[in-house]
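All protein chains of the complex are present and in place, except for one that has been dropped.
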Amino acid sequence: MEHMTYHYAVDKRATGTRLLAIVGVVASGNLEVLVERVLADKDCEVVVNTAVSGFGDVWEAVVGDFIERTSAGGLRMSINDGGARPDMVSLRLAQAVASIAEDA
Amino acid sequence: MNPISQNDGHAQPAGAAVTWYESSARQRIDGLLDTGSFNEFLGPEQRETSPHLAMFDLPEQFDDGMIVGRGQLDGKPVFVAAQEGRFMGGAFGEVHGAKLTGLLRASRETRSIPVLILFDTGGVRLQEANAGELAIAEIMRAVYQARLAGVPVIGLIGGRAGCFGGGGLIAACCSALAVSEQGRIGVSGPEVIETNRGIEEFDSRDRALIWRTMGGKHRWLSGGADRFVDDSIEHFRAAALDLLGTHSSTGLEVLQAEQSRLERRIERFGKCEDALDIWRSMGVATPSALPELDYSSFMALGDPIRETRDDAS
Partner (left out) sequence: MTLAEILQSLFPQGHRLNLANGLVYGCATRATGGSIQVIGVTNGVALGVDDAVTLSHHVLDVVARREREPIVVLVDSSSQRMSKRDELLGLNEFLAHLAKCLIYADSCGHPTVGVLYGNTAAGAFLATALAARTLAALPGAHPEVMDLPSIARVTKLPMEVLELKAKSNPVFAPGLENLAQTGAVHEIWDPAIPLAGQLESAIAAQAAHNGDIRDQLGLQRRGRLKAADISARVYQLATEAL
């Protein structure tokens, strides 16, 4: 198992007031993303648990790319990965932020 | 706090009814209960994951594939448990099972709130086999004791893992079951029978055979389930409401009636080689056409002839 944590300093806070959201399922080719509004507005954190080792660079690139184009300030996104491809990871991250960016 | 997301990547065509089969456990709960009424116990943010999967280099899921909580169905309180069939095949592990055990024991204490169990399981999670088996034993006891205290425990079956192994035994402890055509209920799965007894005994690649033997249509006709529903969340919701509205009890007389019914089933059908023989024996003129019948045609044919369960009238 591999565990990675990525920290980011970001400009834009994730909109909405919901504190918690979850998307996805841990299954082959899939992943779950638990997103919690627990950090300061300018911080963002992505925690990855994956059973597929050796793709640290890819994770870093995919996640970093997502953070760059998204208003995700204040969020911790925790991932349990079932062996998803990069495009699925990006999709789930986007769904997770969209879910929490609503009003409670 | 209700963190349920409606969208986990299963694109439903706009305007189409949401199918139960394709939905995740969270989507099923969301569609089943009154909007926004679900309050989850020990939700994913608690991170109560399996302590055993890491040893096998397997990924965890934050809710360990079992979601429990309380919500409302048509304004009335219900306890709900839903299995995520796509995580480890919906199989029972230590934490997964214990969540349902706790919910059922609470329902016995509370007495006034019924329980809905959304089954989607292959049985025991082998990586935690002993804990899974024990959880199932504890759940069977907790289901039946809740029922003895007057609590209805309703099972809904229609997911891609079906309801197998110990899950099939728990289901048969429930007050009543609703099953869709896609649902399957059994103890030994097709592959297990084939591996142990050979392909002549059961060809696990013969999907038609699987559905004739264990599928929702056969179970409903033969008395293994109480309601047959179309594969939509809306239909399952209606069936749950319907079953909750029926008076269900248990006790010696009901168990004796069940005993007679099961003995009669063996007398009537114990020599049948295939479900087709059973259906023919029940009065179906063209049993081979039965699997292809659409919902309404099948209901029209089956309703007058099906076997019913005594403890869910």
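Just so it is clear, A and B label the chains in written order, and each chain counts residues from 1 on its own.
Here is the rule we go by: contacts are C-beta pairs under 8 Å (C-beta built on N, C-alpha and C of every residue); 3 or more make two chains touch, one makes a residue touch a chain.
Quantities reported herein were computed from a predicted structural model and do not represent experimental measurements.
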* To do: Give me the visible chains that the unshown chain touches, in label order.
  => B
* Identified contact with the non-displayed chain, of B:25, B:82 or B:98 -> B:98
* Among B:34, B:234 or B:258, single out the residue that touches the unshown chain. => B:258
* Please identify, in ascending order, the residues of chain B that touch the omitted chain? -> 39, 41-42, 48, 51-52, 55-56, 68, 70, 79, 94-95, 97-99, 101-103, 105-107, 109-110, 124, 126-138, 140-142, 144-145, 148, 165-166, 168-173, 185-188, 192-193, 195-197, 201-202, 213-214, 218-219, 222-224, 250-252, 255-256, 258-259, 262-263, 265-266, 269-270, 272, 274-275, 278
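Keep this in mind: only the chains that are shown with their structure count from here on.
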* Asked: For chain A, which residues are in contact with chain B within the complex?
  -> 1, 18-27, 30, 32, 34, 36, 49-51, 78, 80-82, 88, 91-92, 95-96, 98-99
* Asked: Okay, in this complex, where on chain B does chain A touch?
  -> 1, 3-5, 7-9, 24, 26, 43-45, 54, 57-62, 84, 86-87
